[in-house]
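Only a single protein chain was left out; the remaining protein chains are all shown in position.
For reference, chains read A and B in written order, and residue numbers begin at 1 within each chain.
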Amino acid sequence: MHLMRNAMRLAMAVAVLATGQAVAQEIKVGGIFDLTGITSDVGKSYAQGVRDYVALTNGSGGVNGKKIKLIDVDYGYKIPEAVSAYKRMKEEKVVLINGWGTGDTLALKNFINEDKIPYFSGSFAGDLTDPAKTPYNFFVAPSYSDQIRAWLSWVKEDWKDKSRNPKVALFYGDNAYGKAPMEAGRRFAKENGIDVVDEEILPGNFQDATSQLLNMKQKGADYAYINVTTTGVSLVLKGAKALGLATKFGSNPYGFSEQLPLVAKEAAEGVTGVMPQVPYGTPVPGMKALIDFNKANHGGEAHDALYVRGWTSAMVWVEALKRADKAGKLTGEGVRAALETFKDFDLGGLTSPVTWTATDHRPSTTTAVFIIKGGKLVKVKDYTFPRKPEWLGL
Amino acid sequence: MEFFLQLVVSGLVIGSIYALVGLGFVIIYKSSSILNFAQGEFLMLGAYVCLAIFTSYKVPFLPAFLLTLGFSALLGVLMERLLLRPMIGEPVISVIMLTLGLSSVLKALVQGIWGTDTRPYPEIFPTTPVMVGPLPVSQGYLYSMASVVVLLTMFSVFFKYSRAGIAMRATAFSQQVALSMGISVKRIFALAWSIAAVVSAVGGVLLGGIRGGVDGAFALFGLKVIPVVILGGLDSVAGAIVGGLVMGVLENLSGGYLDPLVGGGVKEVAPFIALVAILSVKPYGLFGKVKIERV
Partner (left out) sequence: MRCGDFRETYAEDMALFETAFARRAMFLFLAALVALPWFASAFWLDVSLRVLIAVVAATGLNILTGFTGQISLGNAAFLSVGAYATAYLAGHWNLPFPLVIPAAGLITALVGMVFGVPSLRLKGLYLAVATLAAHFVIEFVASHWEAVTGGVNGISIPSPKAGPLVLASDRQLYYLALPVAAGLLLFARNLFRTKVGKAFVAIRDQDISSEVMGVNVFRYKLLSFAVSSFYVGVAGSLLAYQARIISPENFPISVAIDQLGMIIIGGLGSLLGSVFGAVFITLLPELLRLVTGALATSFPELTTLFASVKMGVFGLAIVLFLIFEPDGMAARWHHIKNYWKLYPFSY
């Protein structure tokens, strides 16, 4: 039966190829996702979120009647692959691209500026928020820098011993994503009476973090922030448990999600994490659309916060396409102009409202810190930061 | 001092996994003079197959593990029969490339079937660490140490007393002489490949249990273990074990003492630096057999 259906689809695909597609109104959008690389543990879910929201839009009238054609590729978290995918998409004349990692987004930023193609990234690097430098880069979440600030603020509140400052260690991947928020974190810690006592680098495909953890133990860190994706975070947590360390760990939104307690099991207990998007299934107004869509199309399958993240990213740029289309300017410049009209754009509680101006591309500065209790994600509280001008682009 | 000891102990336990995979390399090299670059993929495949039998077919862990070993043995024989046998007499580079090509195919197969997500592994070992003196050590590593010891003893006995083992040693010594003594060299090769695949699968399952999950990164162990077997000498079983433990400790010590100085990553490269140093002094590794070439 399954085979039959696949055969039918193949036949249809061949037929479509042969006759040439005759779709009048189409908006081409590029997607550069990591489905098989070192961040695919979180990248796949994100990509699914983007795709599903596009499918939902196309099924309910599209962008003012025009269908979105998502041309997506898997770049395996490799910068050269992303560059060549970008070149292909440019040739396809996409209006906008939804990309992924920090390294590749930074590598592409000069191309993006030259070609004037708005680029949404899964990366929330603070570097990308200054329109004077990166006028076409966007993302939907507070920046990595605000996220580490939120976590450090939580540390400050959690630290009860007033005789000395809390000692914090930073673990990060040996790549642009890992290092992105570290400078912001160091400065924020310094200004707020937190001592960064140790920094440990985790190589790309590390298998064991024992020596890093032992180093950290020597420096006596009370808290540690792990800035890698879920698989890596789980390795560090398990290593720490095996060594019997008492350090309290925290992680970033690509390390901390519903997946973490599944992979790290008991080692994940008590771990905190920054969550700019709500976990899947949280009772907020915007969640109904996701659950209905999944009931209708994926048999009610459950997802995670990464899926919500992809979904919200697509929500925002679909809205921008609608606005640009209404203004009759469905071009890269037109979409950027439309994005810069966003003011407290509400995403149904899936993530905090989004605002962009021509001089400030920080989408929002509010993020929640969650903690894992009994294998479940429990919200601690929201942190909001002022839009300090000196924090723009940091 | 405690820092140092802890680094050494954790290095030893990781080294035991290296030793296990290294054993597979050595067994293949000893009998057929092939360095199998697909060894890491055997390890990964073993881990995945065991998980699939365990979760999809609801077989209890122990039988699932035994089935995996059976599967690996079969896989090894198949690989040898279909791919390696036509390569007899081809230059080294071709054989190296063949195993590299094979590793691509196996990786693609695993990725295609199971995807690239980290799959959670059943809890084989209790996760609470055990105290060795003052030092906490995770139980999974103790099991891997134990299995290394068991396997090493088994292989020593096997090579020394069993007919097949003696035949393997004879083949390693000289294929022509072995042939003329009525040993089926083809069968010995197949046996070597299946033993190597089985040993790797044991390593894969242990690793899965220790890490609590399995993903494509397991294949990297194949590359990581290369300095180990070269250090020990490609044709020495004892060398693989010693090499594995030494490399584990070396990695951890360099990670512990040098990482803070240069900003990380030394751990990954230290084994290779050591490798170059050793090879420039002893071109056949520490315990390897020195080849005398004649025209």
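What we mean here is this: contacts are C-beta pairs under 8 Å (C-beta built on N, C-alpha and C of every residue); 3 or more make two chains touch, one makes a residue touch a chain.
Being a predicted model, the structure only gives us computed values, none of them experimental.
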Omitted chain - touching chains that are shown: A, B
Contact with the hidden chain (one of B:104, B:128, B:153 or B:184): B:104
Footprint left on chain B by the chain that the document does not show: 35, 83, 86-87, 90-94, 96-98, 100-109, 111-112, 115, 223, 226-227, 230, 234, 262-263, 265-266, 268-269, 272-273, 275-276, 279-280, 283-285, 293-295
Interface with the undisplayed chain - residues on chain A: 6, 9-10, 12-13, 16-17, 35-36, 44, 51, 72-74, 76, 78-80, 83-84, 87-88, 90-91, 103, 106-107, 110, 174-176, 179
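In this section, only the chains that are shown with their structure count from here on.
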Inter-chain centre distance, chain A versus chain B - centres from mean C-alpha coordinates, in Å: 37
Chain B residues within the chain A interface of the complex: 3, 6-7, 10, 14, 111, 115-118, 120, 123, 127, 129, 136-138, 211-213, 215-217, 220-221, 224, 251-253, 255-256, 259-260, 263-265, 267-268
Residues on chain A engaged by chain B in the complex (per definition of touch): 35-38, 40-41, 44, 174, 200-203, 205-208, 210-212, 214-215, 218, 230-231, 234-235, 238, 241-244, 262-267
